[in-house]
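As you look at this complex, bear in mind that one protein chain is not there, while each of the others sits in place.
Labels run A, B and C following the written order; every chain starts at residue 1.
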Amino acid sequence: MTSPRERPAWGAIVPFLLPATVFYLGLTAYPVIRTVWNSVHEVLPRREAYVGGAHYVELWADDTFWRAVRNTVTWALVAPFLEVSIALLLALALYARVPAARILRIAWFTPVLMSYVVVGIVWMWIYNYDWGAANAILRAVGLGHWAQPWLGTTDTALPALIVVTTWMWTGFNMVVLLAALHALPTEVIEAAELDRCGWGAKLTRVMVPLILPTILNLLVLSFVGKMKIFDLVWITTKGGPLWSTETVSTYVYKRAFEWSTFDLGYPSAIATVWFVIVMSFVAVLTWMVRRQQKLEY
Amino acid sequence: MATVTLDRLGKRYAGGGAPAVQDVTFEVAHGEFFVLLGPSGCGKSTTLRMIAGLEAITEGTLAIDGKRMNEVPARDRDIAMVFQSYALYPHMSVYDNMAFGLRRRAMPKAEIDRRVRVAAAILGLEPFLGRRPHALSGGQRQRVAVGRAIVRDPKVFLFDEPLSNLDAALRASTRQELIRLHRRLGATMIYVTHDQVEAMTMGDRICIMDHGRVAQIGAPLDVYRRPATTFVAGFLGSPPMNLLPATVADGRVRLGEATLTLPARVPEGPVTLGVRPEDLVPVPEGPLRGEVVAVEPLGAETILSLRLPGVERELMLRAGRSAPAGLGERIALVAPHDAIHLFDAATGCRLT
Amino acid sequence: MTPRRAMPGCALAAVLAAAALAAPAASQEITLWSHWAAEQPKRQFIEEAIRRFEAAHPGVTVRATWYEKNALYAALRTALRAGQGPDVFYAEPDQVEYVQNGFLLDLSQGIDWANVEPWAREIWTHGGKPYGLPLEAWTVELYVNTRLLSELGWQMPANLQFTHGQLLEIVRKARERNIVPISAGVGDRPFPGAFLTHETLLMRLGRVDYGRLLKGEIRWDDPRVVESLRAVRALVEARAFPPGVATLQLGQSHVYFHTNPGTVFFPMGSWYTSRAFNPPDQGGQPADFPLGILRMPAPDNAACPTCRTIAVGGSYVINAASRHPDKAKAFLNAFTTPEMGALWLQNVMVQTGIKADVGMVTGPRAGYFRDLAAANEGSEYFFGIPLQILQGRARDTFTQVVNTAFISGQVTVEEVVRQMNAAMGAR
Partner (left out) sequence: MWGRVLARAAVMLVIVLWTMFAAGPFLWVATISLRTTSEFMAAPYALPETWRFDKFATAWTGSGYDTYFTNSILVVFSAVAIVTAVGAMAAHALARYRFPGNRLVYLLIFSTIVLPPQITVIALFQTLAKLGLYDTRVGLTLVYAAVQLPLTVYILESFFARIPADLFDAARIDGYSEWATFWKVAFPVAMPAIATVVILNTILLWNEFLYAVVLIADDARRTLPLGIQKFMGDQLEDYGMIATGLMIAIVPVVLIYAIFSEKLIQGMTAGAVK
């Protein structure tokens, strides 16, 4: 029983909110503004000069940047569907009352807890041409001619990394979907059974539509995560070969801290453009999810 | 122990709209058990919370022992409150729940311990002092909530529907316990409920509220016998008083095709006629004649519903163990003179 | 309000206190950040130099931290940018941006330059002032497993140089025998994949025109350039390099050459030794490894078949923000004696910018050093690898295209030409 809340008791609210506000303004809001400010300046260690939109003009013609955008967006579009669809399959498998489901659920969730640094090194080994597990398995089943330096060719490097994120995140998505399945009202499924629905029909007509909001949320979550990706690429390929795995994050980092230019203005312009792109994607996706949910209920 | 005085107390929320409470005026005497009764949303809880200091008072004055309390924070009003949800701290033992309010007051440890043990003894909570609230039954939790109030030895106890989360049997016995507790402590208590049985059995006086206003204040039986408005009349009693549209003309009351003599002089025109179901007596030649449309045998009594010709609403009749007439039969009734209440048809106010 | 307010504050204070406790005592300590975490001989040499310096300068200590190169560079770029960093640190002459941004201390005074090779000093000179002490110098060599070579029916040529045509034949022969012909690894380095290409370009164009190519004065569609690239491309198409070359790392490529699985050739800087002469269980070559040293193969119509690249590698510089510049200079100056130069050669088996007498190298590895001298005899040197000359986008493109994609067979000659022309123009 909640009572209508009191008129603002500022004496209590301010001390509670102040520390968070200081953190937020100082270490989140201010850096965002500062980055935008940077983006119209040349920011060298001993010199800062206003350059207007010059960085943005340069950015427009920067092939590597657009390559990075293409890679990142590809990743962010492909990975969510892989993760969520495999996760759905696995969740349904566990939902069908297999033995040891609890242990499997915990085991499958583990990869997501690992640092991308650890994951990156492990998968570099797995993809090693000479003794990596990927090629070892191919050779063992007589497909040795398919063996590849998976992270070393422009055709396979990005897909290989997408496999890594799928490996990492599918278990997470599975756990969420399983929870959503278990939260379904049993009457609905029983009703479907009474209606003599087959397993397939039950799935596509009843269960999936009911957990659709969760599925959409997971897709958005995964999408946003991939738009940020940095560590994995930095550890494994540094964006190579031939920029085929360059992401916006790695390019910003390269331009800010690895290229010998020392200018922080240009990478800030990249970051600013990317910030706008990501936020508009998120806004559109959120709007779509909301609309979808309105249709559902 | 103290008196609590409300003078034209009101509450208006910042958002605008109708005031949640207005013009509430009463005085609770020393040691009195005062009940605020009404349906949900009538403003009784808001009134109580204003007394407690949990809601700011926007109009009027609140005084305890004659001292203005409007601006005094809750902790300094020396009141204790028992919440509907009990509001027990889930992370503390029963003992700590009771001691929590005392610790704040820099009371010596020994005194805290004494008070907690006394309260626990009164309420039979000694075996549970070390338990957490989630390990208690509903009734035990309720007693802890009361105990938390008792240890404080406050001037005024406030109860906000403390029994509504209990099942029916437990509610009856706890009611008795609270009455005994009130006698034992002799404290001033203000008790909010929407349950008329609680109000009738526990209150020295009850205050019935409707739409943020006081409808009637009085001793339970007085209020029952002479409801001041149709609202009070309809709220108290189960089944409630029959309230039927009638007309006064020529010194008589016309109810559909029936005509009754006036119990008192009232102006002519449309009125609402009220008569309690238990006051209707079946007699062969009674003036109220109708057809039985429903029979509800309850064992100790039987409730009949009648349709009177020319009257839209059905009339309820409370009869003895056996029904005086069967379904579809016709029956004639009479009501004693002093059992007929007349209310203004427009305002609902008592005319007689 | 109540003292409870202090809770989050307390946590913060605890952090601050912990950090304060861990802060190093500053006074007379010189901090040194260096590459070569995994290169025992160089580390041992520097540690020896520190011991001697500390003995000669009581009260001054040098705290050295050893990094892997990429980690070092990443740490330095941010630390210097933030106005911090160690007193002395490892740098290579390609890092002109350090000079341009004023991060390095001018070393005109306080260093005994008479004991430094003039060309090595020249490489570190900007605006007439030297900024780095060139410890390491190196040449591009073609290391060879002589046993494998003779198994393939070839002998070491008398002038220690195959032609491209001969190399191609050996590559094909090796492939027939299921031997990987040439080891290389570019997974973590921006330069080793380009050795063969840029040495070919240098020999085909001659020193002057090669220099103009790297300055953007000669276009990459010049017929001589295209011809050189085709020569390398022919090797790539004959599967001269390991299939995993793009992901093989520098350290791994050493092992790939001498131990696992073993290749015929290994184009590498003459600092090959700093890894290969480690004990075998730390990635070094087997004790009885039949190592030979060749010049890079000569292309047809070479303008200068005796041309080769020499580069200054690991050098030490002083942070302009150092709080002990004089102590730091004294530390660097301790390297500039013929004894230290000889000690370097003796330990590391790589050339140095410090003047030293090659004849002073003795001991079990002396033979190696004679082979190196023989391969270098009569060479005309070009100073610096392309990475030390190119900047910005041109450098990034060179790394991605020539160093990695070209030798792993992922781009054609035409694509290299197009990308390099675009990148050089974009500069």
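Everything below uses one rule, namely that a contact is a pair of C-beta atoms (placed from the backbone, for glycine too) under 8 Å apart; a residue touches a chain by one contact, two chains touch by 3 or more.
Bear in mind that the values here come from a model prediction, so they are computed numbers and not experimental data.
Novice: Would you list the chains present here that the left-out chain is in contact with?
Specialist: Counted over the whole complex, the chain not pictured touches A, B, C.
Novice: Which of these, A:Phe23, A:Trp60 or A:Trp287, touches the one chain of the complex that we don't see?
Specialist: The one listed residue touching the chain not shown is A:Phe23.
Novice: Tell me which of B:Arg105, B:Arg184, B:Arg321 or B:His337 is the one touching the absent chain.
Specialist: Of all options in B:Arg105, B:Arg184, B:Arg321 or B:His337, contact with the hidden chain holds for B:Arg105.
Novice: Which positions on chain A touch the chain that was left off?
Specialist: Touching the missing chain: residues 1-3, 5-13, 15-17, 19-21, 23-24, 26-28, 30-35, 38, 43, 86, 89-90, 93-94, 96, 98, 104, 106-118, 121-123, 125-126, 131, 133, 136, 167, 170-172, 175-176, 179-180, 199, 213-214, 217-218, 221, 224, 227-228, 230-231, 234-235, 248-249, 252-253, 256-257, 264, 267-268, 270-272, 274-275, 278-279, 282.
Novice: Name, in rising order, the residues on chain C that touch the hidden chain in the full complex.
Specialist: 1-2, 4-5, 7-8, 11-12, 14-16, 18-19, 22, 24, 33, 37-39, 65, 67-71, 74-76, 78-79, 81-85, 188, 249-252, 254-255, 260, 281-283
Novice: What residue numbers in chain B mark contact with the hidden partner chain?
Specialist: Touch set of chain B with respect to the missing chain: 49, 52-54, 73-75, 79-81, 83-87, 89-91, 100-101, 104-105, 148.
One rule holds in what follows: only the chains that are shown with their structure count from here on.
Novice: Which one of the chains is closest to the middle, using the mean of its C-alpha atoms?
Specialist: A
Novice: CA centre of chain B versus CA centre of chain C: separation in Å?
Specialist: Whole-Å distance between the two chain centres: 92.
Novice: From the C-alpha centre of chain A to that of chain B, how far is it in Å?
Specialist: Here chain A and chain B have centroids separated by 59 Å.
Novice: Would you give the residues of chain C that are in contact with at least 2 other chains, written as numbers and ranges?
Specialist: As it turns out, chain C has no residue touching two or more other chains.
Novice: Going by the contact rule at the top, pick out the chain A residues touching chain C in the complex.
Specialist: Within the complex, chain A touches chain C at residues 15, 19, 44-46, 64, 124, 127-130, 147-149, 151-154, 237, 240-243, 254, 257-262.
Novice: Chain A touches which residues of chain C in the complex?
Specialist: 1, 5, 8, 73-74, 77-78, 80-81, 83, 95-97, 101-103, 187, 242-248, 261, 391-393, 395-396, 400-401, 404-405, 408, 410-411
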